[in-house]
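First the structure, in the form of structure tokens, and then the observations on it.
Note that one protein chain of the assembly has been removed; the remaining protein chains are unaltered in position.
Note that the chains take the letters A and B in the order they are written out, and that residue 1 is the start of every chain.
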Amino acid sequence: MVDDVFDEVGLKVEDLHASYGAVEVLRGLNFEVAAKGVSVILGANGAGKTTTLRAICNMCSTSGKVTLGEEDITRTGTAEIVRRGVAHVPQGRGTFPELSTMDNLMIGAYTRKDGEVRDDVERWFEIFPRLAERQDQLAGSLSGGEQQMLAVARALMCRPRLLLLDEPSLGLAPLIIEDLFERFGTLNKETGLTMLIVEQNANLALEMADYGYVIESGEITLSGSADQLRNDPAVQEAYLGA
Amino acid sequence: MSTPLVVVAKDSAEHKKWKYAQWLYLAGFLLLTPLVLEPFEIGKMNRALVLSVAILAVNLVVGFNGMLALGHSAFMGIGAFVTASMVQDENWDYWQVIPIVLIVGFIMGVIIGLPALRVKGLYLALVTIAQAAVFPTLVNIDELGIAARTGGPNGKGVSEEVIAPDFLQWLPGVTGARGGSAYRYWIIVVMIGITLMLVTNYLRSRPGRAVLAIRDNEAGAAVYGVNLPVVKTMNFAISASIGSLAGLMWCLDKGFVAGQDFTFLLAIDLIIGLVLGGVGTIQGSIVGGLFVVWVNDLTKRISIPLGLYTLNGDGPLAKAIFGLILILFTFFAPGGIVSLARMVQAKLIRVVPLAPSGEPIQPIESFDPGMESTRADAAMKLSIAGPVCLAIGWLAMNINSLIVGVFAFGFRMIILFAPVAVLVATNELKAHAEGKRPDSIKGPANTARLLGLLGTAFVIVYAAQRFILNY
Partner (left out) sequence: MDLVLLLQRIFDALFNSAIYSSLALALVIIFRSTGLLNFAQGEMATFTAYIAFVLLAGPQPRLTGGGLAGLIPGVPFSIPLAIFGAVLCGMAAGAMTERALIRPLGGASDVALVNITIGLLLATNSLMAQWWGTGPRFFPAIFPTGAGQHFTILGARLRYSTVGVWVILLSALILLVLLLRHTKTGLAFRAVSISPSNAELVGVRVGPTLMYGWAMASGFGALAACLSANSVLLEPNMMLRVLVYAFAAATLGGLDSPKGALLGGLIIGLSQTLIPAYVPFIGFELSVLPALVAMVVILLIRPAGLFGTQRIERI
């Protein structure tokens, strides 16, 4: 495994507001993701988790300030943000069902101009061997878990500095979720990739994250290290089923 | 203008007054048309109203059911040919043909709408385009006696003239030179009235709501138990039968029917009217029909010399102007003229809804702008705008040019707001008497009242004069 593939960078979000039409979904979020760290945002349905990630990528109308490393990306277009090194795995995976697995990976590397794309494909095939087996199949014919792996691999193909994951556990069997989160953990440890995960499955997410935020109705109500959150009675009641 | 010029509680006496005023305008418009217009202008109005009915039919599918149908020119054609053939060959009366036309239209609608059972979205558009494209050639088939019935490429004329019977001689305009077109005008107006009533009720009925539900969320409607294929096909067939009725009215109005009248270009005219009027509104259909014909008429008068060229409106340019208008409307007024009119209306009047207790949800007094009121100024501007625009419009109509010409038409209509200025000014003066306004509003309010009254008088005198001149 090659080390130091990814630059080290953190994400800083200040006073982020977002709205769909007249409905304000985010009401002034402030949070940070440490470089090489994994942060998680917990929240119930409709709390604004997905919108947070969309707002970071400038996919909805926003105000506030988003800083990637040293760069202000608040007003940068979505495609340009991706070029700056933010990979976003949206809810519903964002794969292209009518393209083959291989094409999905290749489109992931769309922003790259170097000649190492093939090497990267090999590398993710090593980590996700199921994808190698199915490289010529249409992505739409893969199982849910495989599609999620493909979505992550595709996101990593652009050699991101920051990976945004939107509910990666959604719709997957518990065993597959565990496997997936294990891989995320390994990925983070081995490559130092900065990750921001939005999840409802607080258990697994807090296990691999080092910092966490709880978001309710578009505001951050709680934050702390993963251990603190895990031991917080409110979080335990609401998200850990204690 | 921060608050509208007039704020009334729903169903209050004031509100009713406004409603009556609206009806009065409508009635005045309907009554004066056959009285003051020249016969050829009445003919144009008839054509516009016939198009309105066809646009209403298109609207039923496109605007209210969210399916793109572009072939209603064919349904119009079917209605027109059935009528021509029954009246000319079988000596039926027009009114006897109505049920036949409705039924034929309905059946054709079911046959062509059946693809709507399975075909989605743009595919329906394609099927209906095919229908519009093929219709003018179908008329010419020799087999099955079709060409004999339709007159083939020569078209079919109806020799029997439509003249008002003795017991209808009292209708405005039907005596004298314009008798024929004025009588046809009244028939068309009555038929439109009945059609509008039926369509409005249909949309409020159970199947009507299902139609709207499908437009808003097809899959959702299906989950709630709406039988998609049946509702869509029924709606399409009803729309087709209204389209055929428009065809009957076409034949009644023109007395001559030819396949070349019902080409794809007519279908495009219908779509333009739909968009300009307002997709998904009943009023929009009517306005759209009027607009298509009047704009077409206005563009024909253009003649702009441009160096080597002279742009002539009666050449191919008319279509370019329609194309441009269509694009501009889609960009800047996607709701059509109706939405623009609603914007103007919102500036003029606000109707405060009632709470369950019967009281307005917010006291009317709370809308009163108090000593800071600018209503008197606004009323004055409105009352001045009328005559000024009238003068500009009159000048512009004499300069024979397109852009000014189209504007001139709308311009002159502003004089119709004169009574509104009078009303607002009177309200303001009353408020002043109650000590709610500063003395400074007296001047503008009085001016507004005077000019407004003059404007109103002018409209009345103008109409009367045209009336007398024409008799």
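Assorted remarks:
By our rule, a residue touches a chain if its C-beta (ideal position, glycine included) is under 8 Å from a C-beta of that chain, and two chains touch if they have at least 3 such contacts.
Remember, predicted model here, so these are calculated numbers, not experimental data.
For the chain missing from the display, the contacting residue among B:Pro115, B:Pro172 or B:Pro369 is B:Pro115, taking the whole complex into account. Considering B:Asn154, B:Gln169 or B:Thr330, the position touching the chain not shown turns out to be B:Thr330 (whole complex). Checked against the full complex, the candidates A:Ala34, A:Leu99, A:Ile176 or A:Ala238 give a single residue touching the omitted chain, namely A:Leu99. Among the residues B:Leu35, B:Ala48 or B:Val62, only B:Val62 touches the chain that is left out of the figure. Contact with the chain not shown here comes from a single listed residue; of B:Leu30, B:Ile98, B:Ala125 or B:Leu212, that residue is B:Ala125.
Touching the omitted chain from chain A are residues 57, 59, 77-79, 82-83, 88, 90, 94-99, 103, 106-108, 110-111, 154-155, 158.
The chain not shown here touches chain B at positions 62, 68, 114-115, 118-123, 125-127, 129-131, 133-134, 137-138, 140-143, 218-220, 223, 264, 268, 271-272, 275, 279, 308-309, 311, 315-320, 322-327, 329-331, 334.
In the analysis below, only the chains that are shown with their structure count from here on.
Taking each chain's centre as the average of its CA atoms, chain A and chain B sit 54 Å apart.
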